[in-house]
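Remarks on the structure that follows.
We show some of the complex, not the whole, and keep each chain where it was.
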Amino acid sequence: MTLRALALAAAACFAIPLMPATGLGQDEAAPAPTEEVAEPAVAPAEAPPAEEAPAEGSYEAFMAGPDAAMFTVNNLWILLSAALVFIMHLGFCSVESGMCQKKNTVNILFKNVFIVCIGALGYMAWGFNAMYPGWEAGVSKDFFAMGSPLMNGFADEAVRTANVTNAYAGVNYTIWTDFIFQAMFAATAATIVSGAVAERVKLTSFMVYAAILVTFLYPITGSWKWGYGWLNTMGFADFAGSTLVHAFGGFASLAAIIVLGPRNGKFTADGVKPILPHNLPLANIGVFMLFLGWFGFNGGSVLSADPEKVSRVFVTTAMSGFAGGIAAIFASWALLKKPDLSMALNGILAGLVGITAGADVISPWFSVVVGLISGTLVVCSVLFFDKIRIDDPVGAVSVHGVCGIFGTLAVAFFGGGNLMTQIIGTFSISAFAFVASLILFIILKVTLGVRVSAQEEQEGLDIAEHGSPAYSDGH
Amino acid sequence: MTLRALALAAAACFAIPLMPATGLGQDEAAPAPTEEVAEPAVAPAEAPPAEEAPAEGSYEAFMAGPDAAMFTVNNLWILLSAALVFIMHLGFCSVESGMCQKKNTVNILFKNVFIVCIGALGYMAWGFNAMYPGWEAGVSKDFFAMGSPLMNGFADEAVRTANVTNAYAGVNYTIWTDFIFQAMFAATAATIVSGAVAERVKLTSFMVYAAILVTFLYPITGSWKWGYGWLNTMGFADFAGSTLVHAFGGFASLAAIIVLGPRNGKFTADGVKPILPHNLPLANIGVFMLFLGWFGFNGGSVLSADPEKVSRVFVTTAMSGFAGGIAAIFASWALLKKPDLSMALNGILAGLVGITAGADVISPWFSVVVGLISGTLVVCSVLFFDKIRIDDPVGAVSVHGVCGIFGTLAVAFFGGGNLMTQIIGTFSISAFAFVASLILFIILKVTLGVRVSAQEEQEGLDIAEHGSPAYSDGH
């Protein structure tokens, strides 16, 4: 057959448009436009030829049933949300590198590219199962995911149907969708830390830190709420993760930069020396990408395409982000006596972080209030951390930590949540993140070391660690 | 309860994977992958436990009915369109800053960030209700939106159902979706002006101007057509806003730059001095983001996910944009004797603006024709405005104003519209925009002043107004 096929191939290469078709393809080939009305002769060739009805209980039977269209649109929205959350990683890359010095750009991009890759792989191998351990079903789960359908596909038809229809735990999407949406979320916590430790952290140590944080630590606190754990039982409300993702990342950051210390030359005897961002259009691209992605981050957290819920979440999310920008513009103008672009951008992010816990329950008008408070808070917080000489180059602790906690409490103030429960929830998770990050960073400090040498810091990490500048003028 | 909870929290922090679940969560928690077939025991826990049927006329009853899936996909598409239109603001930021000088980059980004924030807030508080005053329903509406469900959510179940099902004025999405899609549109008109006045406008004056334009002026002309006003009655066709958005912004720009005057050094006794763009990759990113967003701008203006209409609009929109790029490449090559990237990019935008009025009625082949004409027109127009010494740094009047009018007339030439009606519509709106902008800008000129000093212009607005360069080389 091989020789005949090769001869056919050779002949076909030069005779294509003349060659008569010898058979029909099945699936992915898109047919040609029919200039005439499709004749009856054509359609049956495409339609399953008088196929028997799909077996009862099969995926095919489900897709021929009354729930199929709704399931399909719900599933599609969560997949689109996963893609939107993915693009937030470009946002983080761009904000963090744009806000830092030119000489450390490659280093920041490299760290963030590494985090999103290792984060998803670690989440697939371990985190997903650890975060959703099946407590709610009374199932004793295997934590290590290597044996799950997620890794290998489905052993038989019954396992398949149980995982790709609304039989999958009664939700509105398949197991694959569930995983990819959550995996895109998982890496964000570690990415937040990346910005805070930028410009002086040792690359290899940070890679170890980030891999452990995203694979093992984030799923623990995640399981407390989203894995039906004790905070969920208690009624803690954190819709899309003001605490579970943002405050977690923010307080992990705070521990890391306390251990790491400030950049050389930032805090001098003469006061705080501003270290200017090297590329504000890049930071601006980053913030818009984060805002875009937040429609998936919050909108996808509805976990269906329910029209009322998703559209309301779009409104509260966007309005809080816009209000955050306005508040930060005027707050920083009042305090710094100039219109400050970096603060405006951080204000938008602050508003988005702030509404994340309550985007589903806070009214549009109060979402504006949440944004205004968050945008004001982030300006004050950035100035405060400078004052107490904690060096956070991109304001990660202020944006994600402080506004993450505020947003979680805002559910009690503006969305009907219980204040004490919200306090317990946000502080226990923030404290866990802080302590775990502190321990991990200290262990790394005494083993691998966490800080580059003063000379490398001076030279810039791009040349010192990567041997490559971010911007070459040629030759 | 608090102490008990705290103790529980402390215990839980270290015993998580071992802890038995004590209860079930409800909604947003995503369950674990079921490695076995989901046992019957699990599913009922998730499914509403033998719930009573939803009350007749309620949202829940609607969502259990036959229209739910179609409503959900329609609503989802308009939400996605809102997100796509949002990202056009990144496009505007990036095109405008990339096309201008390095020393004014922060200023341009700051203006655009401000506009999108204040635009959405102003539209929420005032513009949305003003633009859709309810004339069609004979409803006497409260113009000030503070009391509407949009701000506060729903007072009771009947109001809720009336606003989040297809009872909402017979359309295919919720009130929240309607608002967020329109709010993203609203700010574009002011953003168009931002590019035209760049590099010499006084920041505070422009902020006042933009806030008034987007909040009060844009909804007036918007209501003439989209609010069921007199132009709609007359049969004026402007599918997605070649006139209502683009010509409006373009002719508001023209008035502003006539009052403002050209940048110093642009028009000298020796002729026109080109002022080169400082970052063409940034401008290129901007144009691609605008193109991407236009799928939502035009595609979302179908106001449903109707397969025939949306797919046809995708084709006409894209092909006109591509044809605009090709036409501008060859037109500028012929006139300027070199392949000009800026012109190619403006040609793409011109094609997109040109098809916006008739994307739903012009055939694909004629959409190519519209693009070719628009792309040629924009090149001639840019050269013309340079010749008559009107300084428009990014070509906003040519791209949005001239091609906006052409596109509106093209509906008569290629899409079956009435030429006289189209002329009346596009000129009355363009004239309103021009006159209103002129008056407003003159008032600002004699009060706050609209132009920076010659020294600030020379130094660049980034340092003069913001005290921060866009690109710092460090230290």
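Residue numbering begins at 1 within each chain, and the chains themselves are lettered A and B in the order written.
One rule holds in what follows: a contact is a pair of C-beta atoms (placed from the backbone, for glycine too) under 8 Å apart; a residue touches a chain by one contact, two chains touch by 3 or more.
A quick note: this is a predicted structure, and the numbers were derived from the prediction, not measured.
The complex is built from one repeated protein sequence; 2 chains are visible, and the structure file as a whole lists 3 copies.
Here is the rule we use: only the chains that are shown with their structure count from here on.
Chain B has its Cα centroid 25 Å from the Cα centroid of chain A. Those residues of chain B that touch chain A in the complex are listed here as 1-2, 5-6, 8-9, 12-13, 16-17, 19-25, 27-39, 41-43, 45-47, 59, 63, 68-73, 75-76, 79-80, 82-83, 86-87, 89-90, 93-94, 97-98, 105-106, 109-110, 113-114, 116-118, 120-121, 124, 146, 150-153, 160, 164-165, 173-177, 179-180, 183, 203, 279, 282, 285, 465-474. Of all the residues in chain A, the ones that touch chain B in their complex are 69-70, 73-74, 76-77, 80, 84, 101-103, 128-130, 132-139, 141-143, 145, 147-150, 158-159, 161-163, 167-171, 175, 178-179, 181-182, 220, 223-230, 232-234, 239-240, 275-281, 284-285, 288-289, 291-292, 295, 299, 301-303, 305-308, 310-312, 314-315, 318-319, 322-323, 325-326, 329, 338-342, 344-345, 348, 360, 363-365, 368, 420-421, 424, 428, 432, 460.
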